[in-house]
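Written out below as structure tokens is the structure these notes cover.
All protein chains but one are shown in place.
Letters A and B mark the chains as written, and numbering starts fresh at 1 in each.
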Amino acid sequence: MSLLELENVTLKFGGLTAVDNLSFSVEEGEVFAIVGPNGAGKSTVFNLISRFYTPVTGSIRFDGHDLLKEKSSRVADFGVARTFQNIELFEQATVLENLLVGRHRHRGSNFLTELFFTPSVRKQELQSRHFVEEIIDFLDLQAYREKRIAGLPYGVRKVVEVARALATDPKLLLLDEPASGLSVEETTDMRWWIDDIRRQMGITVLMVEHDMGLVSGVSDRVLAMADGARLALGTPTEVQSDPAVIEAYLGKAS
Amino acid sequence: MDILQLLISGLANGCVYGLIALGFVLIYKATEAVNFAQGDFMMLGAFVTIGLTNANYMGLPFWIAVPISIAIMALLGYLLDRFVIRFMFGESQTAVVILTIALGFVIRFFAGVIWGHEPQSLQSPFAGKEVAFGGLVLGMEDVAVIVVTILLTWGLYEFFNRTKLGLAMQGASQNQLAAYYMGVPVKRVQGFIWALAGGVACIAGILFAAKGAVDPNTGLMGIKAFAAAVIGGFGSLPGALAGGLIVGVIEPFASRYIAAGYSQVAPYALLLAVLIFRPHGLFSQVRVKKV
Partner (left out) sequence: MRIIFKTDYMQDLRPWKDGYQLSLYLLLIAAAIVAPFVFDAFFLGELTNVLIWALAGLGLMVLTGHTGQASLGHAAFLALGCYANIILVEAGVPFLIAFPLAGIITGLVGMVIAIPALRLHGIYLAIATMAMSILADDIIVLTEHWTGGVGGKYAPPVNVFGIDVDRWGTPKAFYYLVLGVTILVTLGYINLLRSPLGRSFIAVRDSEVSAQAMGIDVARTKAISFGISCAVTGLAGALMGLFAGAFNNETFSVVISIQLLMMIVIGGLGSIHGAFFGAIIIGFLPQFLSISKEWVGALVGGSNVAIPGLEFGIFGMILIMFILFEPMGIYGRWLKIRTWFELFPFYRKDMFKRQKSYLKTERLR
């Protein structure tokens, strides 16, 4: 069984069909990329999986759970973490605090134990910190640990967002344009990180990305979308040579 | 006939609320800021006009004093934007709200120092005159209030939806950076809108002072007018007026048909109901933040 399965999902905003009868599945352990021109509905697919939107028809299953039956905040509990296209970090908190929020789904304490900061809460906090420090090491964020997000450069913020998603210890990581706005070196770093996330941590990655170099470099399979519908699905080379994809990007040769 | 009389006086009161609410909405529409000092602007406008017109102050003729005081208030609105609000560029809405509440305190303080804390009325040409429509006898000032309010709302509505500047203002509020790129002088537009709000507040103040008496704490009426703006749906000019009228009418009827104490309660109870069941006002569409 696939880790994530979308089946015949359709979403409409008023008269506009944002996602049109879309089906695909992501296998455990792969890097799966979604490409497509602007407005193709790529980020909308992410928002559907995060349960920010509810589709008109279709089903979304993750790891044996029917996501459509769950609230948005439960999706993370099943092991889905994500980043955002326009960076949604906790601006007034430090990098460390941001990552610790990622540990929220492993919270075993409740209001009362936290109010008295019982030894069990202390132990949990130390464990969280330990986990988070490993991610800080992994993504080379040591220098920014105590810095507030509000003062950080764009490239670092992008990395912090990935780090925060990893801090949830996910099974599936959704990356929404991880390389947009990054310099060439930063994009190369991101590429190695995505590779390591899959190989070392064993996390399945689903990403939306425009940078075809990055996409063909790391992904096993690629889904090309246009106008909310599926254009092509296959290996990066197959998709790149698909006539429908070329047409969607370059227009029809007349 | 009794109900009709009650309705008309309620409508006249509602028009004043509506005019203050109009000021709220103007600023909100163009800058997404909420000016909680709008009621105090109104009070100040009333006092400036009283200071120019009334015999015990300067004693200028009414029709000369009115444009002068509107100009003074517009200038004040502009200066306020230029030297205070502009520094709040990019700050959160709540920060601006707190700033303008503080501003209200300061305005009330200065009005109290200059004009004292005794209630005062404006000596206007309408005072004491009556107009008869059939069997209905209306105070001239009530009629003036209603006529002026309708004209002003209609004018502003047309301005926002028909003229280039009006559309530019709406654009500026929704995405300042994009508006800049499209060649909208965002800062100048913002200054202009604050001046406009100052002028509208002054008109509201004049009408209010002609109908009754003002003292520095009249500015607190802004809270009720704000409730009216929210009831009507923030961001819609006719909505603001409608909200004002609803609040104005509901007050006398609540005290007449429920109990005297309820005229204070009714508008806020209505506000809470509207916020819970139609959070974006009776006359407005729902909006959601996009990720």
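Some observations on this one:
Throughout what follows, contacts are C-beta pairs under 8 Å (C-beta built on N, C-alpha and C of every residue); 3 or more make two chains touch, one makes a residue touch a chain.
Nothing here was measured: the structure is a model prediction, and the numbers come from that model.
Shown chains touched by the hidden one, complex as a whole: A, B.
Across the entire complex, the residue among A:91, A:196 or A:247 in touch with the chain not shown is A:91.
Within the whole complex, the absent chain has one touching residue among A:7, A:77 or A:242, and that is A:77. In the full complex, chain A contacts the hidden chain through residues 50, 52, 71-77, 81-82, 84, 88-93, 96-97, 100-105, 107, 109, 111, 114-117, 121-122, 125-126, 129-130, 133, 150-151, 164, 168. For chain B, the residues in touch with the chain missing from this view are 32, 34, 84, 87-95, 97-99, 101-106, 108-110, 112-113, 117, 173-177, 180, 216, 223, 226-227, 230, 235, 261, 264-265, 268-269, 271-272, 275-276, 279, 285, 287-291.
Keep this in mind: only the chains that are shown with their structure count from here on.
In terms of their C-alpha centroids, the spacing between chain A and chain B amounts to 47 Å.
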